[in-house]
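A single protein chain has been omitted; all remaining protein chains appear in their positions.
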Amino acid sequence: MDFSFNEEQEMLRKSARQFLEDECPKKFVRDMEEDEKGYSPELWKRMAELGWMGLLLPEEYGGLGGNFLDLTALLEEMGRALLPGPFLPTTVYSSLPILHYGTEEQKREFLPKIAEGKLIMTLAITEPSGRFDEAGIETKAIRSNNDYLITGTKLLVPDAHIADWFLCAAKEGEGITLFLIDAKTPGINCTLLKTLAADKQCEVILDNAKVPARNILGKSGAGWEIASKIEQWGAIAQCALISGCLQQVLEMTVDYTKERMQFGKLIGSFQAIQHQCADMAIDVDAVKFITYEAAWKLSQKLPATIEVSRAKAWTSDASRRVCLTGHRIHGGLGLTEDHDMQLYFRRAKAMELAFGDGDFHREIVAKELGL
Amino acid sequence: MPINMIVCCKQVPDPEAPPAVFKVAGNKMTLPADVKPVISPYDENALEAALRIKEKTGGKITALSLGNKLVRDVIKKSLAVGADELILLEDEAFEESDSWSTAYALATAIKKIGQYDLIFCGRQAADWDAGQTGLGIAEILGIPAVSVARKVEVTDGKVRIEQVIPDGYEIVEVALPTLITVTSELGDLRYAALKGIMAAAKKQPTVWKPADIGLEPSQVGAAGRHSKLNKLFQPVKEAKCEIIEGDSPEEAGANLAVKLREAKLL
Amino acid sequence: MAENKGILVYGELAGGKLASITTELLGCGRKLADDLKEDLSCLLVSDTVGEASKEAIAFGADRVYTVEDASLKQYQADSYMQVAEKLAKELSPRAILMGQTSIGRDLAPRLAFRLGVDLATDCLELSIDPEAKLLMRTRPVYGGNAQATFSSELMPQITTVRTKAMSPMERDDSRKGEVIPTKVEIDASKIRTKIVETIKEEVAGIKLEDAPVIVTGGRGVGGPEPFKTTLKELADILHGAVGATRPPADNGWVPSAMHIGLTGKIVAPDIYIAVAVSGASQHVAGCSGSKNIIAINKDPEANIFKEAKFGVVGKYEEVVPAFTNKLKEILAG
Partner (left out) sequence: MDFGFSPEQEKFRQEIHEFLENDADAKGAKEEWAAGNGYGPHTWVIMKKLGARGWLTPAWPKEYGGLGLPAMYRALAMEEMDYFTGRGSRGVLCGIGMTGTVLLGHGSEEQKREYLLRISRGEIDFALGYTEPEAGSDLANLSIKAEDKGDYFLVNGQKMFNTACHYAQYHWLGARTQVVEPKYKGISLFIVDLKTPGITIIPIQALGFKTNQIFYDNVKVPKNCLVGELNRGFYYIMEALDHERTYTTSRLNGELEKLIQYAKTSGKSKDPIIRQKLAQLSTEMEIAKLFALRIPWMLDRGMRPTPEAAILKVFYAELQQRVINTAQQILSPYGQLKKDSKWAQLDGEFELEYTASLEGIITRGTCEVMRNIIALRKLGLPAR
């Protein structure tokens, strides 16, 4: 048993915190909410120079061979800073599946470019059904010679408007197949959706988009196995973001209770406030441990279905509780747009919903328990 | 010509921590555990100066640090950003050093390292703010020193330094070997890239005890001090700020002007 | 070796006259010397010292040692050290006081290490411990988050004193004292550094150190522009100067000569208006001597409000123009 990050992860965490404090202040976060692209190409380039895009990729593809715990340390800092942009869609949702299921040719084509920060990718799975399971996919892929024609609607695709390529799930006969699709393919239409967190999620309509058969990722008809693996990776990545986000909410709130005077006393000296803060601290510790445990399993390449779902189930609900308590303690001040509290409150909801909320993952846990 | 550089990096409590967390207890500064130590900011500038020379001219950078129980993931940042080697003077005996005993131990260690063309230090450390150690090392080693540098370049065996003076700067030339103390205008230390971090984590620093540099415990740390710390304290501030209000920020601004008039400050 | 006695002030000149820091050092040195019932000496080093030696007596020195040499026109550590080392050894004072100026910062540590004695830099308060007759030297530490008092039994006790921390004596031209011209052979072969060029980054208008009103912008100002517009307008109305905290200087928004703080300029104007300044201890160290600090910051928890007499919580972009306009109105009568 060891509950601490190793030296390398601590260094990564410190370095990331400093970089993000300097380069991703809240003003930037707010600006990006207004910005159409929703990310800064300049900052993206600098992150790539630091090696962040290649963290999980092996050296032969320009990466650094890090593991999921290394990533967790980095993502916690990104969550703390509320870093906007297509980091997870490009790395965890796209580069990882290519690494694990792609052909050598696909790996060589995509991975080094991703590691260099020269390629932005995203994952197009969710559809109007709003479901996270195989039955939710209605987009159709029809074979025509050496190509497929893909038709359907994908929803809430993160950063699709700036992506160079999509990883897209479509129904081929009775099975699901994953396709790597060039965003410039004729017949693809992308529209930004207005969202609570002002993050950039899109509707992507594919109308007979022609995709060469060699762009299938994995085996034809066996795409759901990959998709569910991506959902696992995505879920735990979201947990790590939430963890960083909640840690910051806790710190911000506790700091506030040590400064805010009411009735002639610091509000942090009131037991009602103390107990709320204690509950936040318990939630945050729990979020960390349950997330770290799942990330550790993934880093050890051990089966982690139940651990990931436990983590996402707990973390999703905790994010609501912690943000809400943070707001209660901040009072009216936290409601103003100038205050950072509302940024965390809105973003936390997006993270809670990504790759399944608490109920969704509890059902997976129940299945894993044999219920 | 590749040159050998030594950068002295001190581990200090984070000076950017909010003033309220600095508390004196029993003649010692205590900070809560969540305030993590850092490399003293001017020493980071010094490290950046060395890294820029290494990029341009080539060379080897040895980071040198003194203390006890140095936090590895803090002090190894020097390796993560590109220093080639890290030597720690690390022992209980080095605790509570003053400028004299610090400079003396560092200079002795530098003599043991032997090969050096340029030594960099921050202009002062963020804990005791004394600003003596760098120049002291140069005195002990008998080499020239230039303080408060905002730019350093090496050409043809000579160093060209922009030294900050009141209302401007001087361009100073000096032959190698020399010691330079660096100020913040030189620029922030670069961020550690992942690759550097991973390599640094695998690298173990060289640890020297007093005996390894030929010193007795009585010559270093608290025992080797020239100064006595009589008292460490925090003066009580009485000042109370009157917040000028208004229905809008503009009105508050105007009210401030009126207030200054009333207080006869204008 | 003779017993160490008396206080020696290492004086600096500015434009042929005694620099203000030197008058401050003499004022403080006088008190210490009187407490010890010993003499106060002053050392002046330049190509020509001129009338400044008489000034030093008028400000409290009993004896003035003048060292004049063409090679001493400009400060260089290796030449000035030859003078300082020789005089320190010959005069063997109990204490040497220097200013925490760019010369003092550079020269004092070298001298202390050369002589093998202790140095306390950037002191705010000096006193004599009546029993041990040692100098008790109080200086800020931890970026101004605390203060510490140091002493040392090694003689001379070298000390640098922060500018504007001490008050000069009333100038008294009738005071008597001795001027002792002293010859020091400067060995040019020992001067290892060469000044190639001196570049002045003059800031237009009133000098920060002399301005009765200073308007200072912090990191929160957001960029170089407001220093030239919003802040300058306010400073102009009040016949003041514009200053900055460290981040704007490090980011190149303003010349570093405008940096006020622990490692920048130390100022003590009548009115100090801190705009979007968080109030880090390292900055406050440079302006805490101001008579009235006024803070404008959108963060009600900013540390600067703990230093200020008056404050406005609000975005400076909104508060400052309204403040400037109202001031215009008031000052126009």
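For reference, chains read A, B and C in written order, and residue numbers begin at 1 within each chain.
Here, contacts are C-beta pairs under 8 Å (C-beta built on N, C-alpha and C of every residue); 3 or more make two chains touch, one makes a residue touch a chain.
Please read these numbers as outputs of a predicted model, since none were measured by experiment.
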> What shown chains does the left-out chain touch?
Replying inline: A
> Of B:32, B:114 or B:142, which residue touches the hidden chain?
Replying inline: B:32
> Which one, A:266, A:324 or A:353, makes contact with the chain that was left out?
Replying inline: A:266
> Touching the left-out chain: which of A:179, A:292 or A:355?
Replying inline: A:292
> Among A:31, A:207, A:279 or A:338, which one is in touch with the chain left out?
Replying inline: A:279
> If you put the missing chain back, which residues of chain A would it touch?
Replying inline: 1-6, 69, 254, 257-258, 265-266, 268-269, 271, 273-275, 277-279, 281-282, 285-286, 289-290, 292-293, 296-297, 307, 310, 313-314, 359, 362-366, 369-371
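Just so it is clear, only the chains that are shown with their structure count from here on.
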> Taking every chain's C-alpha mean, which one sits closest to the mean of all protein C-alpha atoms?
Replying inline: B
>> Which chain has its C-alpha centroid farthest away from the centroid of chain C?
In response: A
> Which pairing of chains gives the most C-beta pairs in contact?
Replying inline: B-C
> Which integer distance in Å separates the CA centroid of chain B from that of chain C?
Replying inline: 22
>> Using mean CA coordinates as chain centres, what's the gap between chain A and chain C in Å?
In response: 53
>> For a test of understanding, state which residues of chain B touch chain C in their complex under the given definition.
In response: 13, 15-16, 18-19, 22, 24, 29, 98-100, 103, 123-124, 126-132, 134-136, 138-140, 144-148, 150, 160, 164-175, 178, 183-185, 187-188, 226-235, 237, 239, 241-244, 246, 248-261, 263, 265-266
> If you look only at chain A, which of its residues touch chain B in the complex?
Replying inline: 6-8, 10-12, 14-15, 18-19, 49-52, 54-55, 64, 66
> Where on chain B does chain A make contact in their complex?
Replying inline: 36, 72-74, 76-77, 80, 191-195, 197-198, 200-201
